[in-house]
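Structure, as structure tokens:
Note that one protein chain is taken out, while the other chains of the complex remain in position.
Per-chain residue numbering starts at 1, and chain names A, B, C, D, E and F are given in the order in which the chains are listed.
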Amino acid sequence: MAIYTHHLPAWKREEVEQIKDLADKYALVGLVDVYGIPARQFQQIRRNLRSNAVVKVARNTLVEHSMNELGGHFVDLNGKVSEHSALIFANGNPFKLFKSLEQTKTKRSAKAGEITPEDIVVPAGPTTFKPGPIVGELQQAGIPAAIDGGKVKIKETKTVVKAGEAINKKQADVLSKLGIKPMPVGLSLLAVCYEGDLYLPDVLSVDDEAYKAKITLAAQQAFNLAVNAAVPTACVGVTEAQIAKAVREARNLGVEASIYEKGVIELIISKAYRQANALKAI
Amino acid sequence: MEYIYAALLVHSAAKTVDEESVKAVLSAAGIAVDDSRVKALIAALDGVDIEEAISKAAAAPVAVAAAPA
Amino acid sequence: MEYIYAALLVHSAAKTVDEESVKAVLSAAGIAVDDSRVKALIAALDGVDIEEAISKAAAAPVAVAAAPA
Amino acid sequence: MEYIYAALLVHSAAKTVDEESVKAVLSAAGIAVDDSRVKALIAALDGVDIEEAISKAAAAPVAVAAAPA
Amino acid sequence: MEYIYAALLVHSAAKTVDEESVKAVLSAAGIAVDDSRVKALIAALDGVDIEEAISKAAAAPVAVAAAPA
Amino acid sequence: MEYIYAALLVHSAAKTVDEESVKAVLSAAGIAVDDSRVKALIAALDGVDIEEAISKAAAAPVAVAAAPA
Partner (left out) sequence: MEYIYAALLVHSAAKTVDEESVKAVLSAAGIAVDDSRVKALIAALDGVDIEEAISKAAAAPVAVAAAPA
């Protein structure tokens, strides 16, 4: 590699140096997929990211070259370079970067042959289409349609294309006419090199809902422990729950052992009545 | 329900629930015994596992939890 | 539960539920009566509306329901 | 319910729930002990597995449950 | 739960639930009292309406519970 | 609840939940540790199977009772 470096023309040399400088300046170096982003939107995304991240489009050969010169784990990024990848530089938490990139994504219409990342569902109901060839087009795309009150109506909610499947030409045309935009547009992180580790999207994609559920579970566990172990806790609800538990235990014992005391006698009567009723029902 | 209570009482005394025992209990409670009802009761209870029958009722109704977490 | 069955039997016979009536019924069923439990029962029943307690039991849901989603 | 709490307290101290131990606890709480109630309690608990009984949902729910604290 | 039982016992005796009364009851039950637990319990009970907490338990369906999902 | 969370954290680290470990965690969280609360916590947890206690639902069910079958 070193030999090849000497043969780089000045402008390429300069670009490699620029990339290496950015890699020095930022804690995080990653690759993003910029496929299908219209130029104007790309500029917009860059502007929005400016404070947090820098996106640099460079020839793949120069990217690879730079990573090789940087050495270490940066070399691992080369395996992720693709036809539509660009470099991204940022500081801080790679998980947060992933999340912020996901959040800035928008949707666009699908082109024939593209693979949808999610189920494409067309809901039942009226459309704005006037009767015409559109009915046939819808039906050919697998969407049951009919004329209703002078308009085209979709008869039932239908999953037209499943996640991971390719969208065919007929489907793409019809979906576009229906205004359905299944394709996400935005920067997709392909890989990140951060503090000497390589992070891939499957790791970087954290499920907020799962964490939320875990917090709820942890809080429930803490509550259960506090109540069950009768840990004195000056916390709203815990002491009340401890009292309630003790009362229930006393009541359960009273009913089970037929201890005739105020506070349980009604429950014992109730139990006897229910037993009699059950026997009567036979 | 008094015939049923009488049967339950005899049963909980670990005695055989028959016409005689049920009548004795009903009489002691001051109830004028209707022979045919006692006969009907004993016939109905024939083959019934009283323990099992009442244990079903005794299984306390348990509340359903509402909305998911 | 036998003391309660006895009390409910006496109650359903429209008689006063007192120590004497409960004992009579228990004895008729062949149960060796524990005086202190009879006393405790009568004391606990003091001020209790048996009809109301029964109607609450009747209103209570009777079965077990589903697990949360 | 105080007699039941007393029994539970003695039980959770891993002591035998008998007349003496229950009385001692009730007295310490400043309760004038009624001998026959204590006797009735002990008679009722005879043969009962307290651990099992307290965790058994024995009572019917009274319609709708309370709101959370 | 013994500290809670003790508090409820004292409460049902219409006495003030304080360190002294709770300790007296626990000791009578033969429980080696942990001062810090008594203190923490009394502190935790401060501001809690015991009657209300009890009535909530009464309204709540009684259930033995399973593990949360 | 911070003392409880501290105990859970220490427990999930497979360390013994004792005064020292709980204090260390609380301090690291920037909490001014109250010695008697820590003592009360440890005393309460003594002999408790934490795994079981955290998974046993303790809250009064907040739900509506089931419809009758």
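Everything that follows uses one rule, which is that a residue touches a chain if its C-beta (ideal position, glycine included) is under 8 Å from a C-beta of that chain, and two chains touch if they have at least 3 such contacts.
Keep in mind the model is a prediction, meaning the values are calculated, not measured.
Chemist: For the chain left off this view, which of A:220, A:239 or A:270 is in contact with it?
Modeler: The missing chain is touched by A:220.
Chemist: Considering the whole complex, not just the chains shown, which residues of chain A touch the missing one?
Modeler: 93-96, 98-99, 195, 197, 199, 203, 206-208, 210-223, 237
Chemist: Name, in rising order, the residues on chain F that touch the hidden chain in the full complex.
Modeler: 1-2, 5-6, 8-10, 12-13, 15, 21, 24-31, 57-59, 61-63
What we mean here is this: only the chains that are shown with their structure count from here on.
Chemist: Using the stated contact rule, I'd like to know whether B-C or A-E comes out ahead in C-beta pair count.
Modeler: Counting C-beta pairs in contact for B-C and A-E gives the edge to B-C.
Chemist: So, comparing each chain's Cα centre against the centre of all protein Cα atoms, which one is closest?
Modeler: Per-chain C-alpha centroids ranked by distance to the global centroid put F first.
Chemist: At the interface of chain D with chain E, does the proportion of residue numbers present on both copies reach over half, so same, or stay under half, so different?
Modeler: Same residues, largely: of all residue numbers at this interface, over half are found in both copies.
Chemist: If we define chain centres by averaging CA atoms, which chain lands farthest from chain D? Would you check?
Modeler: So the farthest one, by centre of C-alpha atoms, is A.
Chemist: So what's the Cα centroid distance for chain A and chain C, whole Å?
Modeler: Here the centre of chain C sits 60 Å away from the centre of chain A.
Chemist: Let me have the rounded angstrom distance from the C-alpha centre of chain C over to the C-alpha centre of chain F, please.
Modeler: Centres of chain C and chain F (C-alpha means) sit 42 Å apart.
Chemist: Just how far, in Å, is the C-alpha centre of chain F from the one of chain D?
Modeler: The mean C-alpha positions of chain D and chain F differ by 27 Å.
Chemist: Out of chain D, which residues touch more than one other chain, so two or more?
Modeler: 1, 5, 8, 37, 40-41, 44, 55-66, 68-69
Chemist: Pull out every residue in chain A that's touching 2 or more other chains.
Modeler: 217, 220-221, 224, 230, 232-233, 235, 237-238, 240-241, 244-252, 258-262, 264, 270-277
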